[in-house]
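Everything below concerns the one structure shown next.
In this view, the complex is presented without one of its protein chains, the others remaining in place.
Letters A, B and C mark the chains as written, and numbering starts fresh at 1 in each.
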Amino acid sequence: MIKAAVLGATGYAGEELVRLLTNHSETSIELLVSRSFTGKKISEVYPSLSRVLDKECEELDIDKAAKCDVAFTALPHGASKTVIPSLIEKGLKVIDLSGDYRYDDVETYEEWYGEKHSSPELLKESVYGLPELHREKIKNARLIGNPGCYTTCSILGAAPLLACGIAETKNIIVDAKSGVTGAGRGLALQTSFCECTETAKAYKVTNHRHTSEIEQELSNIAGEKIMISFTPHLIPQKRGILSTIYINLKRESDASELTHIYRDFYKDEYFVRVKDTDSLPETKHVAGSNFVDIGVCYDKRLQRAVVVSALDNIVKGAAGQAVQNMNIMFGLDEKTALSGAGFYL
Amino acid sequence: MIKAAVLGATGYAGEELVRLLTNHSETSIELLVSRSFTGKKISEVYPSLSRVLDKECEELDIDKAAKCDVAFTALPHGASKTVIPSLIEKGLKVIDLSGDYRYDDVETYEEWYGEKHSSPELLKESVYGLPELHREKIKNARLIGNPGCYTTCSILGAAPLLACGIAETKNIIVDAKSGVTGAGRGLALQTSFCECTETAKAYKVTNHRHTSEIEQELSNIAGEKIMISFTPHLIPQKRGILSTIYINLKRESDASELTHIYRDFYKDEYFVRVKDTDSLPETKHVAGSNFVDIGVCYDKRLQRAVVVSALDNIVKGAAGQAVQNMNIMFGLDEKTALSGAGFYL
Amino acid sequence: MIKAAVLGATGYAGEELVRLLTNHSETSIELLVSRSFTGKKISEVYPSLSRVLDKECEELDIDKAAKCDVAFTALPHGASKTVIPSLIEKGLKVIDLSGDYRYDDVETYEEWYGEKHSSPELLKESVYGLPELHREKIKNARLIGNPGCYTTCSILGAAPLLACGIAETKNIIVDAKSGVTGAGRGLALQTSFCECTETAKAYKVTNHRHTSEIEQELSNIAGEKIMISFTPHLIPQKRGILSTIYINLKRESDASELTHIYRDFYKDEYFVRVKDTDSLPETKHVAGSNFVDIGVCYDKRLQRAVVVSALDNIVKGAAGQAVQNMNIMFGLDEKTALSGAGFYL
Partner (left out) sequence: MIKAAVLGATGYAGEELVRLLTNHSETSIELLVSRSFTGKKISEVYPSLSRVLDKECEELDIDKAAKCDVAFTALPHGASKTVIPSLIEKGLKVIDLSGDYRYDDVETYEEWYGEKHSSPELLKESVYGLPELHREKIKNARLIGNPGCYTTCSILGAAPLLACGIAETKNIIVDAKSGVTGAGRGLALQTSFCECTETAKAYKVTNHRHTSEIEQELSNIAGEKIMISFTPHLIPQKRGILSTIYINLKRESDASELTHIYRDFYKDEYFVRVKDTDSLPETKHVAGSNFVDIGVCYDKRLQRAVVVSALDNIVKGAAGQAVQNMNIMFGLDEKTALSGAGFYL
């Protein structure tokens, strides 16, 4: 059994990790770390876990964590930076759900996060944990920068067109809509029920940090520097990201050819489901599951592809992807604990 | 492997059955019957199942069904009555999710349903599939009348106080609130989004059919005929039943004693979780799971217990309970495919 | 023009007051007091008011307030107690939305609020601002204790049966469901979107303070001390209270007679709409309006009335009722600014 520690177990990504790991046949949850709920059972914080996992949350003790094989760090931005080097030193594999270890170069990180990176050498070693693009590197990694929800949805939605060379690299627009779990469990007026039900809004227009992650990966695929418009929106639902992606094409095409390009690109990927040409994804089709659904349309008038991709932001966009990375790192079937259908209802 | 047929696979209870059975290690889904979607894959009707179960829906063919070991019938009221006798005759075990086989005596059925029962002898043989009360009978049953959502929630919420004799049997009030999945997938104005979001209402006040089921079971437990007020309400959420139950007591008590009565009554029941005296259930604690959560309060001023019980209407109130019954009938671990935590989010 | 001050203008009740008063032909809003948003325009706090009322919020200055004719105090519990005596002294009429001035006797207040009342003589003078029961006293009052949402809905729902003497006074149960605006704008985990959408729960079972208000008014009507079970629930919608009220009857009756009792009792009340015998209220029928809708059912088996009443908690249950009281106190048409239909959608 793989011994797992979850740091930041009582946030939403943490809770979802715990939920997934309790169904994982090859893993035992050895340690739950939560600063806010030290001494409380996880099942007191999330009564849905009662009788399934009544384990107590603890303060972080590196020596205790050292007995584990893998640590999932779902800590607030900044907190992970001090903890992770210690865990790596103790020999754990670490899957970090923050933005700290997702960049190829330290400059991009520092430009978008507005601060120095505290462990640039670890950043260099870390692997961007998007299995559909970096599976081989993930296999041998000690430290994974687990991609976020917007980025996974947007990168996987755009990648095939850039990879095959049909896409213009200018004028790429990613208009993304997110459920409210993406904002985490911290209290804020804008995520209180009466403030965010029955309303929609855009936020951080032109300057959301995830822009840089998407650009990094798409640039790598295209072999040239790509800059995109990325606009996140908050919509009144709990789970789900829907990305609508606009990409001009270099030549005429049609829906059938574009769908074929996607099916071919993802032909070995269990978790990416490319829709038939006449249908489109919805976030409820992926809620609670690790799937990404992608539909592709062609606008003949404008010689433009309109791609719609959907995933569950706290599964494939956080906890599920983290488990998928763990499965790869430990040589397990990648689908372990992740193969099931989500909850349509 | 147990070969299972799901009749009425494309309704909400049917879909949830399919979702649960795809995670069931001892069962194979051999047959999906759907009149509305014959010839379509279940994963076209519910794209959440894509890649998990891409099986085609068929018209009912009794001879084909005969090759199965168990049939789940989630058919509209009436339809099940003609099909079930044929299935029983072919040697299948049948778990019926309709109201047709839930009554001890045909008179109660005919009084509340306003029509003759078409197979009264089978009704007599059938077992009321509430494992917490009738596990032994379920083990050897050929035909299970699988209880509905309101009834399971209300009966389990009231049973311990009646069983131990502390409850007055008059003036029992069950005020129940249900999510909208309880109304099924059929189109109706009152379940359209704009009509039922942001609103609450009572319906079928004083005359809902489930009243009679609750009364039957509570009367059996109390050993005397009990009549209750049962008021169903529709509230704007998908899943969940919350029953608030008012029961006068014969003598003074306190929250601690009442909680003890519940814990004792359900001490061997994995799926019933009795809350601590200072906490109460919520439907999100049970959503997506087969658990029933129960909290008990004592009103000292009025010598009255106020019990709150919660379950997921399409799991423990329909599909999950059906799987639990199947597990019992086939000698499996009762928790197979059902042990996991629900989705808090 | 009546000069009005709104103290606590940026809470939900305050904002709704402002919205209603901007449509009031006989009132000018002279003063908006908000401690949290001093110096900000109300339209910055609630952009829906932009261009309609771009008035700045101020700190409380009693001398400035003294130039007004009426003050609405929508302050946190406790804060109102020090301010209100000063306002009364300056000659303003005061309509207080807190619980501080709703009681006939100081003992009940102190029992349920667990603290001494700071101005018991003002409490004695104050009038319980439920126009349907106390219109004559309201006309000449200086200080109104404006009833809350649960209480208005429950009292108006039960009053007619108690007034006409057909009701048993024991075993009255009020099971109430509330939208989330009732919890106000303060941040709390239980009212954050992801925690309270898609879930239902009961809270403060057997000990909610509003119990005492309901008992006071119902006892007055019945001419004897009445104790009830009152159970509040939180359901995932913004506006609306639905109270389901169970009352045993002293003799047999029927739905038609009971409906007649209600229609007769409320025959001069514009804001109380009694439903036909075959229909029931919903909260969306009253959302955004000052109406209370009431439907009455008769349970022949149990000789029991089941009454369902609905109102908008921040209109008839707070701000609208406050405006109604103001209209009465200043001799205006009671319906001024309140006569319109709510928003069904």
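Side notes on the structure shown:
Methods note: contacts are C-beta pairs under 8 Å (C-beta built on N, C-alpha and C of every residue); 3 or more make two chains touch, one makes a residue touch a chain.
Quantities reported herein were computed from a predicted structural model and do not represent experimental measurements.
If you put the hidden chain back, the residue from A:His24, A:Arg102, A:His134 or A:Arg239 that touches it is A:Arg239.
Within the complete assembly, A:Asp175 is the residue of A:Glu56, A:Asp104 or A:Asp175 that touches the hidden chain.
Of the candidate positions B:Thr197, B:Ser219 or B:Thr277, contact with the unshown chain belongs to B:Thr197. Residue positions on subunit B in contact with the hidden chain: 12, 180-181, 185, 187-189, 191-198, 236-238, in rising order. The chain not displayed touches subunit A at residues 171, 173, 175, 177, 179, 194-195, 197-203, 205-206, 227, 229, 231, 233, 235-240, 242, 244, 246, 248, 280-284, 287, 297-302, 304, 306, 308, 310, 345. Mapped onto subunit C, contacts with the missing chain fall at residues 12, 15-16, 19, 22-23, 46-53, 181, 198, 238-239, 270, 273, 279, 281-282, 284-289, 291, 293, 314, 339-345.
Note that only the chains that are shown with their structure count from here on.
By C-beta pair count, the most extensively touching chains are B-C. Note: centroid distance subunit B to subunit C, computed from Cα atoms, is 38 Å. Rounded to a whole number, the gap between the C-alpha centres of subunit A and subunit C is 46 angstrom.
Centre-to-centre spacing of subunit A and subunit B amounts to 36 Å, using the average Cα coordinate of each chain.
Residues of subunit B in contact with at least two other chains: 198, 238-239, 281-282, 284, 287, 345.
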